[in-house]
Structure formats: structure tokens, C-alpha cells
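Subset of chains shown; positions unchanged.
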Amino acid sequence: MSPTTLKSRIQLKVRFNECDPLQIVWHGNYLKYFEDGREALCIKHGISYLDMKQHGFATPIVKSSCEHKLPLQYGDTFEVETCFQPADSAKLVFTYKIFKGDKLVCVGETTQVFLNESKELVLINPPFFLDWKKKMGLI
Amino acid sequence: MSPTTLKSRIQLKVRFNECDPLQIVWHGNYLKYFEDGREALCIKHGISYLDMKQHGFATPIVKSSCEHKLPLQYGDTFEVETCFQPADSAKLVFTYKIFKGDKLVCVGETTQVFLNESKELVLINPPFFLDWKKKMGLI
């Protein structure tokens, strides 16, 4: 297990337009909250969408999952805790926990891969990414 | 007034995720219905997003409005009637009427401009667009 853990925590508020006729956040909108959490972590640590782009890579999501424990409603304030999960292969894995106060609302995970400028899947870790991992104390 | 009117009519159904806690379609989602109507008309008549792109132009929306007469609810089937409104200046204007059965649900309008490949505003009608208007009997 890696000695370093990259984590971030942001606070968000449920928008009216994110709720459905059941008066709760529509399940698909949690992926937006995960994206907000992931972006906060990635910007903080220099591996955001724009950083990747500068290095010639796009990192589309190839897998996502979400498990709901409690609903969120319009007006609720909540926190997204995002955690970078080091992987050996050339991918980016993040896990998410959403909390309303001290209650766990949902958990999730996403996996991203690297595409080069020709939109081809890159199977080995790009050098800049290995450098970044070293700098972060992850390898 | 132009003797030719370009019109299209498509049928859609309200998705669960387009409705809000008031149990009606969230107002901002009508712009998606307008887009569906506009695309149907544009594809039919050869001036779709992809046709434009091939000629080196993008046509972002610079103005939109929507006026609601009646709400739409989850499960409702409705029709979007889109009408191309010929303009002299270099822009694309479409008007929309949404009907549920014979009842008018809402009306709207959008305006698009032409951007060239350098993303600069084009103030005169692109030649391909004038050709298209002639072919359509609009000028």
C-alpha cells in the first residue's frame, strides 16, 4: 500500500434542476458531483483535464459506478471526498464518498484511460505521469 | 415575405430525468427540445452542424427565448414544430412551437451566427449559405 494518499474534500449544494419528480437528486447527477470532486483534486495536484491536454493526452472515463445509501434533496449541502487510487497499469482510478453532515450518502468509483493525440489507447504509463507519481511520493 | 417556408415537425416524449420537483419539465430542458427540432429541420435540408463544419463554419447560439403556456409532465408525448425564419443579415433564426395534442405548450426562438475556423464572427453571409438559400427558394 502506498504511504501517500491524495485526497480532496469539497462542499456543494443540491441545485433545483438536479432533482427529479421523486424530490431527490436524479441518480445520474451524482456523476457530476464526482466530476466536481475529481476536478478539485486534479487541479490541486496538477493533473487536471487541461494539464493532461498540455501533455498531449485525453483521459476519458471508461468505467463508473455509484452506490446510494441515502437520498439528497433540493437545498441539501453535502461534501464530496475524492481519493486517488494508485494503479500500476496506465489508468486513473478515483473513489468518492459523499457525506451529508456525518452521514454517508453514497460511494462511487471511476476509471480513466490515456488516449494520445491520435485518440489511440496508451497502454503504458506516459512519462509525465510517472514523473508526477514520483513527485507525489506515490511510487 | 418569402414564398417558401421551411418547417419540420417531430414527436418526442418527456423523459423522467427532464422533470423537476414540481413534477413538470424543468424550463431549461425546453432548449433541448428546440435543439431536437432544429436539428431535424437542418439535417433534412442540409444545413446541420456537420454540414456547417464541412464548410468551415460553426454556428453558436447567441440568443434564445422561451415562453411557456402549459406545463409538460413525465410521460407526455408532444410535438416540436420548427420554422426557419429567413433573415437578410448573416444569421440563422428559428422559431419553435411545442404542442401537446392540439394545445400550444410553448413558443420560442433562437438566433445563431457564423464563426469561421479562426472563431471570428462572419458579418456577411457565407457563399455556401447564399447558394443554399437560392436552392431552397428563399431568395
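The first chain written gets the first letter, and so on, giving A and B; residue counts start at 1 in each chain.
Quick note on the criterion: contacts are C-beta pairs under 8 Å (C-beta built on N, C-alpha and C of every residue); 3 or more make two chains touch, one makes a residue touch a chain.
Keep in mind the model is a prediction, meaning the values are calculated, not measured.
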Complete-assembly copy number [criterion: all chains share one sequence; 2 shown]: 4
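We adopt the following convention: only the chains that are shown with their structure count from here on.
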Let me have the rounded angstrom distance from the C-alpha centre of chain A over to the C-alpha centre of chain B, please. 35
Using the touch rule from the top, collect the residues of chain B that touch chain A in their complex. 16-17, 19-21, 23, 26, 28, 74
